[in-house]
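Only a single protein chain was left out; the remaining protein chains are all shown in position.
Every chain is named by a letter (A and B) in the order it is written, and numbering of its residues begins at 1.
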Amino acid sequence: MSLLEVRDLRVSFGRRRVEAVRGVDFDLDDGQRLGLIGESGSGKTVTALAVMGLLPENATVTGSVRLRGSEIIGAPEAALAQLRGDAVSLVFQEPMTALDPTMRVGRQVAEVLRLHQGEESGPARERVISMLAEVGLDDPARIADAYPHQLSGGQRQRAILAMALINSPDLVVCDEPTTALDVTVQALVLQKLDEVLTVSGAACLFISHDLAVVSQVCDKVMVMLDGQVVETGTVAELFTNPQHPYTRGLVATARLDQTRPGQRLPTVEDFYAPDTSVGERP
Amino acid sequence: MTEPLYRAEQLTRRYRNGGTEVLALDHVDLTIEPGRRLGIVGESGSGKSTLVRLLAGLDRPTSGRIWFEGTEITHLSERRLGFLRAAVQMVFQDPRSSLNPRMRVGDIITEPLRSRLVRRQLPDGIDHARRLAEVLDAVDLPTDAGRRYPHEFSGGQRQRIAIARALAPKPEILIADEPVSALDVSVRAQVLNLLTDLVAAQGLTLIVVSHDLMVVRHLCDQLAVMRQGRIIEQGDTETVYSQPGTEYTRALLAAIPRIRTAG
Partner (left out) sequence: MKRAQLITGLVLVAAVVVTAVVAVFWTPFDPLRVVAGQRLLAPGWPHVLGTDGFGIDIASRLMVGARTILLVGIISVGVAAVVGVPLGMLAGQAGGWVDEVVMRVSDVVYAFPALLLAMLLAAIYGGSTVTAMVAIGVASIPAFARVARAGALQVMASDFVLAAKSSGTSRWGVARRHVLPNIAPLIGVQASVGFAMAILAEAALSYLGLATPRPNPTWGNMLRDAQNFLFVAPLQALWPGLAIALAVLGFNLLGDGLRDYLDPRLREVP
């Protein structure tokens, strides 16, 4: 039994049943790192939300998402809340909205710990500080006592990483975790993510539109287009021998430095011509 | 020697953010020749966006002076800035917030043509409808796009609408503030190709602000690296790439994510 088993996941929204995810299947084993790559509107974020049971009220979900054998779809909120932060944790794109601006960072990280482990404040603080150090924050004690607005974007995102990993989850779901960060900070956060995942042995579902970023953390990648998975393979396979024309387009556009300056850059449309017209994208 | 398009001397911009004072620009000197394609590279807090806002006349420096085409614009009132507004147009980063969601695309694109300041600078009788069709064609959007609303388009298409808007008043200079950063990686190439083609076809001067060195490399022949409100390195793009002069530039180059095929 895999850690995560997704079978024929279909998600649509609203009364007009706009289909965001149209039949996605995949397995994720313990410790495995799987990247989910696609453009905005491909359904990748919706898939991640479905795995966490975090879809909004107007979503219609069918299919099966099993975490260690327990079905997520349709599970009661209380049961899901138990899983989140403990067996599964989440790292989203905007560090500022994921942190409560009125609470010190250390306390927020500790709260995740207390919710699931029920530890007292003394030993919790030590665990928090050591976790903050593990994600590469210098002077973790000071960071723990700081408010979110006093930290830089990279520091906040690493604090969120600490929150995500402090309970040693089995699965970490990351949705564009570094998109809002500067390029040097992004490199650092990705490196740290790779390290702490290796140390903790957690599995990772990494969602992004950037193949180069995904490849820093994951070895296997699924390509999503219009709600479906069109290709799966290791980064090496996708890079050297892409099968689907859309994948070829993605790989070609993933590295701007492969084209000489002054030359025309290859675009996705050179490889894959969608038959959608203006107005179909959500 | 040709008159430089822009000349900036000791530009400084300070402002208050809550209780603290922020020094966004620290005595920056800069000269931009006409016809050049300049990239301004830096991370958040480097002052790059502040600098171009000053160049576009959207903000006033705390101290220092700016000249545009020989005329000092540092303290000119809005009424007298018509010549700047007509000649310099900007493309902003986020295509979701740079287009008024309640305006039709056609009206958005032709809005620059409706300003009294700009109209005084343009040749008489610019036909809005014809200009709209021209720029829509130039950015490769269908002619009926003008009747639709921004939310009906994808991010890449919206950015093209923003470019069309910038081109409508036939500017001489295009300032692009992070033109592709908010777009998916796979969509960036299209917009970059478009910008390159347009700049070449219309003989525009281009100023690109970006934190992404790869983007700047494709669009610009000259580069200025900014850090904490100062320009720390400047020169030809290829030279800076192959022989970065500062530690910081080297770090920026090294941080660009490259596809890792090993496990």
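Everything that follows uses one rule, which is that contacts are C-beta pairs under 8 Å (C-beta built on N, C-alpha and C of every residue); 3 or more make two chains touch, one makes a residue touch a chain.
Note that the structure is a prediction, hence the values are computed from the model and not measured.
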Listed residues B:45, B:64, B:82 or B:235, member touching the removed chain: B:82
Given B:11, B:28 or B:56, the one touching the chain that is not displayed: B:56
Of B:115, B:181 or B:261, the one touching the omitted chain in the full complex: B:115
Residue of B:6, B:68 or B:92 touching the missing chain in the full complex: B:92
Chain B residues touching the omitted chain (full complex): 56-58, 81-82, 85-86, 88-90, 92-94, 97-103, 107-108, 111-112, 114-118, 162, 165, 169
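Simple rule for what comes next: only the chains that are shown with their structure count from here on.
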Residues of chain A touching chain B in the complex: 39-41, 153, 182-187, 190, 209-213, 215-216, 219, 234-236, 239-240, 249-250, 253-257, 259, 261, 264-269, 278-279, 281
Touching residues (chain side chain B, partner chain A) in the complex: 43-44, 141-142, 145, 148, 152-155, 157, 184-190, 192-193, 196, 211-215, 217-218, 237-238, 251-252, 254-263
